[in-house]
Every structure is written in structure tokens, then in C-alpha cells.
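Handing you this structure, nothing more for now.
Only one protein chain is missing from this complex, and each of the others stays in its spot.
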Amino acid sequence: MGIEDFLAAIPWEKIIIQTVNGIVTGMILALIASGLTLIFGIMDVVNFAHGELFMLGAYIGVVVMATSGSFWLALVIATLVIALLGAALQITTLRPLLGRDPLTTILATFGLSLVLQNYALWQFGPVARKIQEPFTGYFTLFYLEYPWYRLLIAALSAGIIGAFWLFLKYGKYGVWIRATTQDRVMAQAMGIPVPWVHTGAFAIGAGMAAASGVLFGPLVGVNHAMGVDWILKAFIVVVVGGMGSLGGSIAASIFISLLEAYASIWVSPAQAVIVSFVVLILTLLFRPTGLFVPTPK
Amino acid sequence: MSPDPKPMEPLVALEDVHTYYGKSHILHGVSLHVDRGEVVGLLGRNGVGKSTTLKTIMGLVHPNRGKVLFAGSPVTGLPAHKLARLGIGYVPEDRRIFRLLTVMENLRTGLDRHGVTEARKQELLDKAFAYFPVLAERRNQAGGTLSGGEQQMLAIARAMMLEPKIILLDEPTEGLMPRMVSQIRQIIDVLRRDGVAILLVEQNVPLTLEASERVYIMEKGVVRHHAAASDLKVNDAVIHQYLGV
Partner (left out) sequence: MSKRSTTVYWTGFSIILALLIVAPLVLPEFWRRFVTEILIWGLLAMSSDILIGYTGMVSFGHSAFFGLGMYGAAAALLMVKPPNLWLAILYGLIGSAAVALFVAYFSTRLRDIYFAITTLIFSQIFYVIIFTWTEVTGGENGLSFRRPPLAIPGLFSVPFSSETLHWFVLAVVTASYLILRRITQSPFGMVLQSIRENEARTRAIGYAVERYKMVAVMLSGLFAGLAGVLYAIQNRFAAPDFVYFLVSGETVIFNVIGGIGTLVGPIVGAGFFLLLREAFSRFFTEYYLIPVGVIFIAMVIFMPQGLLGFMRRWLNQ
């Protein structure tokens, strides 16, 4: 078998299609993981309920769309409402735990995720809902009719992350967040109201999760358990990308999503998730501080 | 806004303060005060509780017993960020500048407060750069790339951005070359000229005696001796007794 036969045997079309798919999924995952990383980096809280914030964002999207018919309105309202919910949750359940064993926050947020999931089940029932895409429209990618909407998701997610990054770097409160993340104690000594910075950061993370929920909604059905798969992937991404590293989380999201997309050319999607598990194990074995983080001296 | 203290009232006062770290009883009833515009020294061997005293004033640790007063009003138990805004600046041991933020951003953390106009912010920045020209040169560099002495200057400049009425200095000359030590000495004078009170914790006894008006000496979590600096310069037996210097 010559080179030409070998090259011909590689399913180029499928690979390119899956590259696009991988990037789309990767950007959504990046948006979710960024919020998780922000929350962890600034207050050492592993937010188990993050997937549920994603899920509730999608449901609010459903409700707003049903009443107003506007996708964009749904996106904005869901983000704001869940950001507020996030702030409320942080104030009631996480602030009292400040200064205690960090594992108590895992337990508290785990409890929250159970409550929120079942609340959604109670309010909306077990049948999946649908969010309509803001526009239908396809372009032809090889033998597929590929929806423009998917590319929009990737672009919007990238846009939101980019805006967030700019806010962190140049915004007034962005400096507060960065200072608090680096040294909570000295931030307080400089007059930065750290408890409120924590609340604000949690709200931002929650809002980002909600936005991903609305963006992702049209791709799959919206149901009460949709957050669970994403939270596990997001955890893997955060560990592989380096806990607390925003850039690492984004890179890891795209990396893992691409690998999974390629894997699903040959195996079923349910089995393709094993790819992310393998990446995690390899990372833990060889680069436990994170694949995309420079090894500490 | 805190009211100006009546002339009789100290700016900062600790009354019989007991502070614990977990189960360790660190401060066993510390009482001291600093008046407006005064430079007061705090001496003692390692581990007697000098840093803990500063942290208690700053609200970074809270006393189990006793009171902390600022401008006559009790502030015991207030969180540190409120005390910073009331006018207490803190320069900790090992500096603790924000390593990943630039010099400018470090300074900015102290500037973003209520009621500070853009013009005033610029004035404060200009003042900082005038006192510390090297910081002006490195204004866009990350704090972690600065040398030890430069970081010390940044830490002090950062505290100055709060327009504090008192600055708590914890071992500012530790690990610095003699040239930098005298620079710190000059900064203390400049701050005093500006009417800023200073509570200076130091291992460098001669510097402390020169710069301060009064000195407290601590041992095992209590204040054991209190005298004017001029007295101690003459009668240094006390220094030998408590510090073994």
C-alpha cells in the first residue's frame, strides 16, 4: 500500500467536519470552565452546582423565548437572572463557610446542585424543551449541510471570553478581581471589599455558565440533567488546564473537545468521553500541575 | 469619613488586647497608642508578637479580648478593608506586593476609593513617582520582576495611595542593603513631614531610636517597657535586657 492509498484511507472530510464540531463544543466548554476557574482561583471554591447554573440558564432561555420569541433577549435575561441567583447563593450558603475547611464548600455546592436539579425537574417536568435557533441557515461543508448557528455559538463564546479577559485586564473591578485572586489578605489591606469581590466573581461565573446554557440550548434538548455531563467535563478541563489558570482552561477545553470529536469518528459518542478521562490520567501522571501551564520551578 | 480626633485622643490605641492564632495565645494584654503625626517604634525579639500587634490594628486578625480604637471610636472586629478606608495603611513583612500586577496596577489598588477624583489620583501617583523615581521607570513592569528594595518601595508607595493617617511598617529594612536602609529612613521623615503617623516594627535598633519619638518594647506578648527614644539612646541597659543586643 503506497502513500496515496494511505492518504486516501484517512477520512479527511470527517476530520475537518469534526474539527469544526470540536471547536464549537470546545468554546462552549471553555465558557463554562472559565467561570469555574474564576470561582476556584479567587475563593478556592469548587462549584459543584456550576452545571446547574448552566441548566437553569437554558431553562430561563426557554421561558423568555416562549413569551417574547427573541433569542437575544433570552440570552441577556438568562445571563442577568442567573448572575443574580449566583450572587444570592454565594451570600447565603458560601459566605458562612469562609475560613472553614475548603472541603465544606464542595459539600455545600454539591447539596446545591441536588436542590437545583430537582427544582428544575419539579418546575419543568422531565420532558426536554427546545430553544429555537435565532436563525436557521446552512452552508455546505462537503456532504453536510452545516448550520451557520453553530459557528455563531463559537464566535459568541469567544467574544464573551474575550470581553471577560479585557475586563480583567483593564477594567477597574478587573484589577480588584486579579488582586484578590493573588493575595486576598493584602487586597483587604488595600481597602478592596473582598467579600463583595467574591460575590461579584461568583455572579460573573454564574452568568457565563447561563450564557453557555442558552447558546447550547438549540443544539440539544433542555432538561434538568443537562448540567451533569458538562460539570464533569469542566472539572477535567480545569485540572488538565491547570487549576486557576484561565488560559489553561480555554486551551484544555478546545484540546479535549477536539480529541473527543475525532474519537467519535470511530467510536460511539458515549465511548468517546473516555478520551477525556485518558487525558486526565496522563496529565495526573506526567504533568499534574496542568498540561498548559508551565511547570513550576 | 472618620472625624478628626480631639487633640487629647490618640489616633490609634490598643487596650488590653488578647489575640490568638487558633489555640496559641499570642498577645497577652497589649496596650499602646500612637498620636497623630507621631513616629512610634515597637521593638522586641523574634516571636514576641510584634507583627501580630500590627495585624490586630489592621483588622487582619481580631482580638478575643480588649479594644482597638481609631480616632477615639472603637473599631474592634471591623474587617480590614474598612480600616484601610478609614485611613490605616499596612506594609507587611516580606512586602507582599501583587507580583502578577504591574507597578501601576499595584498603586491603583489603593486609588479606587469613594470620593477620590481623577485629578487627586493623578496627584497621588505623581507624588509616589517623585518619592520613588525607580518606580516611575518600572511602572509597566510586573511587581514580581522588581528587586527586593524596589518591592519595598512599591509596598510603601502602595500604602501611601490610601492617603492614610497612619502607616504600619513591619520590618521595612529587613534584607536591604545599607544604601536602601538610609532611603527608608528618609521616607519615614518625609511621611512624618506630611503628617502621617507611623508605627514602626524593626529589628534595626539604631534606626528605630533615631526615627522614633517614643518606643515600646515587647516581650512574650506584652509591652514590657515604654520610653521616649531619647531616653533609650542614653540608657541602653533596657535594650540589652530585652533584646540582648
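Which chain is which? They are A and B, in the order written, and residues in each are numbered from 1.
Just so we're on the same page, a residue touches a chain if its C-beta (ideal position, glycine included) is under 8 Å from a C-beta of that chain, and two chains touch if they have at least 3 such contacts.
Note that the structure is predicted; figures quoted are calculated from it, not measured.
The chain not shown here is in contact, across the full complex, with A.
In the complete complex, the residue from A:Val46, A:Leu152 or A:Leu219 that touches the missing chain is A:Val46. Of the candidate positions A:Leu114, A:Leu141, A:Leu166 or A:Val220, contact with the hidden chain is made by A:Leu114. The residue touching the chain not shown here, chosen from A:Trp12, A:Trp72, A:Phe142 or A:Phe277, is A:Phe277.
Within subunit A, the residues in touch with the undisplayed chain are 44, 46, 93, 96-97, 100, 102-104, 106-108, 110-112, 114-115, 117-119, 121-122, 232, 235-236, 239, 243, 268, 270-271, 273-274, 277, 280-281, 284-285, 288.
Just so we're on the same page, only the chains that are shown with their structure count from here on.
Mean C-alpha positions place subunit A and subunit B at a centre distance of 43 Å. Taken together, the subunit A residues at the contact with subunit B in this complex read 172, 175-176, 178-179, 182-183, 185-195.
Note for the complex: subunit B touches subunit A at residues 58-60, 79-81, 84-85, 90, 92, 96-101, 105, 108-110, 112-113, 158, 162.
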